[in-house]
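Here you go, one structure.
And now, chain A:
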Amino acid sequence: MSKAQPDLQIAIEVRGLTREYTSRSFFGTVSKVTKALDGIDFSVKKGELFGLIGPNGAGKTTTVKILTTLLTQTSGEAYILGLDVRKDLYEIRRRIGIVFGGERGLYNRVSALDNLRYFSDLYGVEPAVARKRISQLLEAVGLAERADEKVEKYSRGMKQRLHIAKALVHDPELLVLDEPTIGLDPGGARDIRNMIREMQKQGKTILLTTHYMFEAEELCQRVAVISKGKIVALDTPSELKRLVRDISVIELRTYGVTTEYVEVLKQLPNVVRVVAELDSEVQTIRIQSPLGADLLPQVTSALPSDAKIIDRTIKEPTLEDAYLRLVEE
Partner candidate 1 sequence: MKSTETASGVPLSSGARLRMAWRVFKGAFFFGRKGLIIWDSWDMWVMQIVITPIAQISFFALLSIYLQYKPSATQFIVIGNAIQSMSFSAVFAVANITSQDKWQGTLPSTLVTPANRAALFIGRAWFQVLLSAMIATAGLLYAATIFGVSFASADFLGVAVAVLLTSVAMIGFGLLISAVGLYMRTALIVANIFLFVTLLLSGVNFPVSSLPGWLQPVSWVIPLTYGTQAVRMAIAGASLAGLLPTLGWEALDGLIVMVAGYALFTGFENLSRRTGRFEEY
Partner candidate 2 sequence: MGVLDGLTPGKRVDGYLSRRGQVLRACIVLTAKLFFADPQWIIPNIIAPFIFTLVAFFLFGGQASTGSFLLYLVLGSGLMGMWGTTIYGSSNSIGFDRWNGTMESTLAAPIPLSWIALGRVLFNTFEGVINALFILVIGLAWFKVGFGFVNPGLFFLASVSTFLSLSAFGLMMCTVILLSRKGGFITNSMEIPVYIATGTMFPVSILPVVALPFAFLLAPTWGIEAIRLSALPGYAGLGTTYWTDLAILAVETAAYLSLAFVLFKRVEAYAKRNGTLEEY
């Protein structure tokens, strides 16, 4: 009996996972050791939709690569469907589907059909079965009519849908999606999210990484927040939001505001955090403060004369606010 009895209800089990990168100087001596992952523990139940969120470089992609057997860990254990990622590589790969975000991962010069046929063979699906599944999947992701066209002619959203079809062609029990909606327009992203929900309803376990907080909030049953290689929080989205229940959020829509104003806001007493998006014509500023509406007079008086507040709302804190607090500490 192995010392770790795999619980059959657990799809992913991670214990003490670390990953170090050693950079060597020209002479081969060790010059720097970076810890991309510094002891991660979590588990995902079968049929769960689990999210992994964190800033760039926090360790999301490293974790995903280890779990999908593309990268070896420095120490620690990871089990996918009861199988050790270090030993049962090929078996794990046949039972999971991976969806990469972005443009890469498809053969652009041939058709969607060609791509799916190729990957179904690569994953050992019986050809007769593959044929049926491919047409079902193309139908389901809405690419059936353009299946014979070269993928290079597809829009970004269509390519992403093809990625999902490709990940499902061998009927995996577990899906790993690495930032699947990145770079998509709102309509395309919504389609992908609907598909993710569908897949979960079918009983698949899903591990999702994203840096869109609203997406994690909308889709995931539980979320782990990774920062600097460690998990800083792991809970349901509503529980995580309770971390920031002490604050309210004032959301302003403004016009003509500069970073100076944002700096002034940050200096106001009782302001916990200010997040501003000033690049578009209608700007958004979110002010976190326990004072809530009581802060409004100071906010308005600090406004420069050539700027305007178009709209102001008091909001409940979101997962994003909780996330910001967690990763900035």
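As a working rule, a contact is a pair of C-beta atoms (placed from the backbone, for glycine too) under 8 Å apart; a residue touches a chain by one contact, two chains touch by 3 or more; residues count from 1.
Behind the choice of candidates: all candidates are chains of the complex that A comes from, given by their letters.
Quick caveat, the model's predicted, so the values are computed rather than measured.
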Complex member touching chain A, one of 1 or 2: 2
Complex interface listing, chain A residues touching candidate 2: 62, 65, 68-72, 89-91, 93-94, 98, 100, 103-110, 114, 117-119, 121-130, 132-133, 136-137, 140-142, 150, 164, 168, 170-171, 194-195, 198-199, 202, 204
